[in-house]
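Only one protein chain is missing; all other protein chains are in place.
This part shows chain A:
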Amino acid sequence: MQARLLLEDGTLFTGLSFGAEAEMAGEVVFNTGITGYQEVLSDPSYCGQIVTMTYPLIGNYGITRDDFEAIRPYIHGFAVRRHEPVPSNWRAEYSIDRLLKEYGIPGISDIDTRMLTRILRHHGTMKGLLTTGSQSVEELKERLDATPLMRDQVARTSTKNVFSSPGNGERIVLIDYGAKTGILRELTKRGCDVVVVPHDTTADQIRRLNPDGIQLSNGPGDPKDVPYAVETLKQLIGEYPIFGICLGHQLFALASGADTTSLKFGHRGGNHPVKELESGRCYITSQNHGYTVLEESVKNTNLTVTHINNNDGTIEGLKHNTHPAFTVQYHPEAAPGPFDSSYLFDQFLEMIREHKRNNPQRPRQAQLSETLKGELQYAQK
């Protein structure tokens, strides 16, 4: 069966259909990872986007229940040079084709994905429409133009309810803006007692959970589409140790007075070099972002740039000058991509411990009796 992908600029790719018979529109982006298509497919940060993989053979090792980064995929289409229908891997349970069908997502194969990538590189990210229908190109173009880009991806991908992932260590509140499972995995691996909260949880609600630290997750779209999240963060910075990832990093920057902008075609892949400015060390990182913190905008804030991209010089990491808080634009939780930066989670926990050491709380019993005494007096009145 035929499938077509029409770009905003009029370029039409005709290929074969796999996955669902459907029509979907979205921002078209490319990912340069060779492995990790399942993680990419299921990463909520791709919500509403049509993703093309630059590696031509996709599906080689199938789909396994273990490698999902979210409970379901949120992409609006998948474009590959070749869809490999017969997977070979001991963990493979079924094919991409089945996964996409189950969630009604269209896929297109046998197109010149390198050409598509070069177009996106040259013109920047653009809208596209992926369809298995047989309408005329003009009709498709009209529909594409009429479809606005999504702006509520965070609300779509974030958890609706608070849930906890108990542990014996630090209590971490993970604000889910469309979090990858990998973040939770890294925290629980370190014994943290994690409470995952929805994107619109208020500062007070978070305070009530009495966290030791706050983890800001990754997430889809433009950070400026979630102003309420920025407002919440403004209240929390300084009060709790904070570690932000990707969208979380951008929201933190906005909350600290910096500004963000969109990149021409983003950074998506597992091979991006990031330089830690203090040590001069370079790390290979996993990235997925279409927006970045503006370098100029950081100057008048209380933030310091800690990491930059070694290729284009964009900001990859920030820390607060006075409060215990740092953030990175890339993905230390990997999945897909290298684990080289997982030490950042250790650094976060170390920061929490140091914060505790510097801000010793009075023994709980004393605190409690004081509170009780107050309550008693109030009652007596």
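Simple rule for what comes next: a contact is a pair of C-beta atoms (placed from the backbone, for glycine too) under 8 Å apart; a residue touches a chain by one contact, two chains touch by 3 or more; residues count from 1.
FYI, contacts and distances are computed from a predicted model.
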item	value
"Carbamoyl phosphate synthase large chain", "L-lactate dehydrogenase complex protein LldF", "Urea ABC transporter substrate-binding protein" or "LrgB family protein" - which is the UniProt name of the missing chain	"Carbamoyl phosphate synthase large chain"
Listed residues A:249, A:272 or A:319, member touching the removed chain	A:272
Touch list for chain A against the chain that is not drawn	30, 32-36, 38-39, 54-57, 60-61, 64, 66-67, 81-82, 86-91, 111-115, 117-118, 121, 269-273, 275, 280-282, 284, 310-311, 334-340
